[in-house]
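Only a single protein chain was left out; the remaining protein chains are all shown in position.
Chain naming follows the written order as A, B and C, and within any one chain the residues start at number 1.
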Amino acid sequence: MIEISGNDFAREFETAAVELLEAQLARAPIREELEQSGWSESLWTSLVDAGWLDVMLPRNLGGLGLGLQDMAGVFTAVGRYLVPGPVFDNAVAAPLVVSRATRAEHLSNLIAGRTRISLADGAAGGQAAGTRPAVRNGRLFGAVDLVRLGGVVDHLLVVVEDPEPTLVLADVAATGLTLHRRHSFDPYVECASVGFDGAEFEPLFEDCPEDRARAAAGIAELRDAARLLFACETAGNARHMLDRAVLYAKEREQFGRPIGAFQSIQHLLAGLATKQTTLEAACEQGLGSWYSEPSRRYVDAATAKAIAAEVGRAVGEGALQVHGGIAFTREFPLHRWHVHALGLQGLYGDQRAIATELGNLLVGTEFALW
Amino acid sequence: MIEISGNDFAREFETAAVELLEAQLARAPIREELEQSGWSESLWTSLVDAGWLDVMLPRNLGGLGLGLQDMAGVFTAVGRYLVPGPVFDNAVAAPLVVSRATRAEHLSNLIAGRTRISLADGAAGGQAAGTRPAVRNGRLFGAVDLVRLGGVVDHLLVVVEDPEPTLVLADVAATGLTLHRRHSFDPYVECASVGFDGAEFEPLFEDCPEDRARAAAGIAELRDAARLLFACETAGNARHMLDRAVLYAKEREQFGRPIGAFQSIQHLLAGLATKQTTLEAACEQGLGSWYSEPSRRYVDAATAKAIAAEVGRAVGEGALQVHGGIAFTREFPLHRWHVHALGLQGLYGDQRAIATELGNLLVGTEFALW
Amino acid sequence: MTSPASVEPQALEAYRNSARTWLADFAPPPLPQDYRLRTGALREWHSTLYRSGWVGIDWPSEHGGQGLSLEHALIFIEESARAGAPQPFGAIGLHVVGPTLLRYGTRQQLERFAEPLLSGAETWCQGFSEPDAGSDLASLRTRAVVEDDGFVLTGQKIWTSWADDSDWCAVLARTDPDRPKHKGISYLLVDMHAPGVTVRPITQITGDAEFCEVFFEDVRVPRSNLLGPLHGGWELAMHTLGHERSGYALRRRAELEVSYRNLLDAIRREGSGSDVAAEIGTAYVTLSGLSALSRRAVRRARNAEVPSPLDSVDKLALAKGEQQLFGTALDLLGSHRAAPLTRGTSLDGAQIVKDYLHGRAASVYGGSEQIQLTIVAERLLGLPRAR
Partner (left out) sequence: MTSPASVEPQALEAYRNSARTWLADFAPPPLPQDYRLRTGALREWHSTLYRSGWVGIDWPSEHGGQGLSLEHALIFIEESARAGAPQPFGAIGLHVVGPTLLRYGTRQQLERFAEPLLSGAETWCQGFSEPDAGSDLASLRTRAVVEDDGFVLTGQKIWTSWADDSDWCAVLARTDPDRPKHKGISYLLVDMHAPGVTVRPITQITGDAEFCEVFFEDVRVPRSNLLGPLHGGWELAMHTLGHERSGYALRRRAELEVSYRNLLDAIRREGSGSDVAAEIGTAYVTLSGLSALSRRAVRRARNAEVPSPLDSVDKLALAKGEQQLFGTALDLLGSHRAAPLTRGTSLDGAQIVKDYLHGRAASVYGGSEQIQLTIVAERLLGLPRAR
């Protein structure tokens, strides 16, 4: 359980999210849609109606104007209940960007119209810098290899770093934009590759030094937010798998007693619980320093994501082991969480990629330690 | 236990070595010498008298003219009984080199006179190429940072790779040669750094293309031999630690039963036994292909050493854990084996260094697989 | 026990060459993705192999085998894996049921079952595990009521590979519920076409459906289909599991080497950094360790030292090696772990994710990691039994 001292909103929103999801997932049609396609339009509508997208939206656009900390509990709930959809993109990325953008009108309109967007950022897929989106003569070129949920949205919020950092909006139906849906092992996250070949776009910032700095800060903030909230989502996901494994260990009997009474299973689960606790604590730390200076925010978000990458996978592998054969059948649902965690593991860098990134900063410069 | 099919010598020599060591180590003065200084001149004399240095020595020099396979069992015994001294250098390196050298007379005389030598090879300590021994104008320059047992020998067998590969002999008392004994955590392996600043030497090969090729092949063989036999020594060392831990787990009682009846200890030890068995099998594989083509020999020796590096340390750490507090007291002898294994782990590369070396070969070229 | 002399290396090398040549000529069929079509192709492949003398290589010739050594059989397995050829369709029969049949079968049973098993005319599955008897196999509940002329079988089995395509099933059933649980079990050869047998395939998380549930409802099994002694099936089960472990490790190792080769080829096409070198080198070292263990397993088999607790060592090392190899491969997919079809990488992401998931099961099937560790602790190391 992730707790942020002095913040009751996060807990309240989490409780509300859990209630909503329990109710929605109790409905057979939604469960069937999810099982068949990994997507349920009516589940998405219900969470939009519940106001998930409004929490961080500025008040002048009709939102609650709250912060990222307040959304943390929602993301752990998303992880625990395996909620599909571009929640981060619409409930976090769009509000963060719209509040920083100097040409925010188009994005405000999309938000007001409940148009779904996906964040298209080459950094999410660890893509080489030279292949990422670039603006040339007022048109968009390059590609983003990994756009989560690229197949269910109408607009892309594109991170551009060449020739200067900026953020732009692109309509997926624009000419010069091609979108390939990609086969995924995780039916809950349909992915797409997006190519830009002279595509039109709507700028969100002016082309002046001040705006470039604003955009650069916005991109950094987006990426920190992604790492931190995907860490929270992973924490929720892993919490679910760990809880299921503990429950199974209490119920499943072999050799005349619950398997949870065997020391090997006990210690396996206790090791996972140690990892899980560390992950939750690291998420708290990242959330707690969200409003600190950007370098502290960056380090704590990166650290939380690195720990999430390791723990999410390890808890899944351990939970599979505790469950034994049943876990490897498609009809037993555990694997959905595990495969989803594998996808989260790689987004914005796995533990080794982030450790190398941090290690280079630490070794190379007088980078602040604790 | 390491077995080489179709070779009874190795087993016989091992049995003889074990008998010798049991008898010698039962003698209180030798035990005391070892406990105080990690070195016993009379133990060394006894194994020289038992003929350890003669097994691989060519027959024309009064040896048995046997091969490296036949010495494998001696090295596992060295590991199990934690025998100090430059056994590899004198029982393996010197015979291998003397049988290849074209100017072998000086080395033959040293061998005949039972003069102790150490192998001085920059590769053992993973030293940067530019700092290793080089011949300039007929004199020796450069350094070897890590010479095992450098403090108890009279002569060094020096690997030179610059300007051309060759092997030479240097008297530790020669002018231009400085030898610094280095503090070691392993009293059984006194180490030294050796510096050459225009030191005289005795060449073992002529300075002609044919001899350079012979020397290069000799150096490659020496290094493969070192990796393989240090892997065998590690296997013996780890076998001792595993056996002690199993014995302790059977005897030590907690909560009214032997700790070996607890699944956590059972599984810890079973995991170590799996590693240990793999190490012994890898040593067998390396020994079995010793007479194959050099690339096969190289790969199997490197693989055995990489596995030894990982297993030796892991078994030691596991054995410490099983023993608990007692293992961390100086008077309980287990730590001697463990610290010795740490030293062996790094010699000629630990698991990561060797994996990187092999990986680069595999990725870079059409290197033969199995 | 006398140790048969090992086979001449030259003879083995010649055999390897002939296998390689034959496999190059009779290029194995590219397997269709469709499961039904694939099993058809596999049956055909089995038949081709049998006609060419590549099935039952180390079986006695009086029972339709080639009468060669285990080393010969292993050579064909290795070469076959390297050529990318699938295993013969009747792998369960050949490797799991077959050795137990050879060891415990009566003359009549061998005459009836051996040759069709080898030829692939009759395929086999293995009915050991049950929903409530996984690691604790001896707690199985499937009953076979003893009658004059045979048995009446009722119960449920699970994790039965390829049961829906099998003609026969080797079933462990409780024939005496009153005895201690290990001592009331018999080993029955059950006709899968008999009335009362129902099969339900289970789709795995890899998307394949090789496992099945099998339901027996008052299935009549003639007395002649009892293998080994009545109520004495536990010994046969242990024999089967020991052979399964050691044989499986040998075959699976050859397959892992092929997977490794494919991974390496992709990395070579791609170019790579030093970090990849360490990972790919580590995987190589691990697989070399498995290869070294397999030499020992062959030696044990030749000396009739099977089953042995060292089979469990092999299985543990194999599972760890498989998980390490495919875990590394998954890591190399980077951010594309779950969406593995990626522009600009030559790694076969879809295959890697499947292999990874299959690898996670390697520490579960055929006796879980926990069970193997306990076997090693108690039987190899002689530690006191855990209570």
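The rule is simple: contacts are C-beta pairs under 8 Å (C-beta built on N, C-alpha and C of every residue); 3 or more make two chains touch, one makes a residue touch a chain.
These numbers were taken from a predicted model, which means no experiment stands behind them.
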**Message:** Touch partners of the unshown chain, restricted to the chains that are shown, please.
**Reply:** A, B, C
**Prompt:** Any idea which of B:124, B:167 or B:362 touches the chain not displayed?
**Reply:** B:124
**Among A:152, A:216, A:314 or A:362, the residue in touch with the chain that has been omitted** = A:362
**Prompt:** Which chain C residues would touch the chain omitted from the figure, given the whole complex?
**Reply:** 273-275, 278, 387
**Prompt:** Tell me, which residues in chain A touch the chain that this view leaves out?
**Reply:** 3, 5-6, 246, 249-250, 257-258, 260-263, 265-267, 269-271, 273-274, 277-279, 281-282, 284-285, 288, 299-300, 303, 306-307, 351-352, 354-360, 362-363, 369-370
**Message:** Touching the absent chain: which residues on chain B qualify?
**Reply:** 124-126, 131, 143, 145-146, 182-186, 189, 191, 193, 253-256, 259, 262-265, 317, 320-321, 324-325, 327-331, 335, 339-340, 342-343, 345-350, 352-353, 356
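Methods note: only the chains that are shown with their structure count from here on.
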**Prompt:** Just how far, in Å, is the C-alpha centre of chain B from the one of chain A?
**Reply:** 52
**Message:** Please tell me the distance, in whole Å, between the geometric centres of chain A and chain C computed from their C-alpha atoms.
**Reply:** 41
**Request:** For chain B, jot down the residues that touch at least 2 other chains.
**Result:** 262-263, 267
**Message:** Show the residues in chain C shared as contacts by 2 or more other chains, in ascending order.
**Reply:** 370, 373, 386
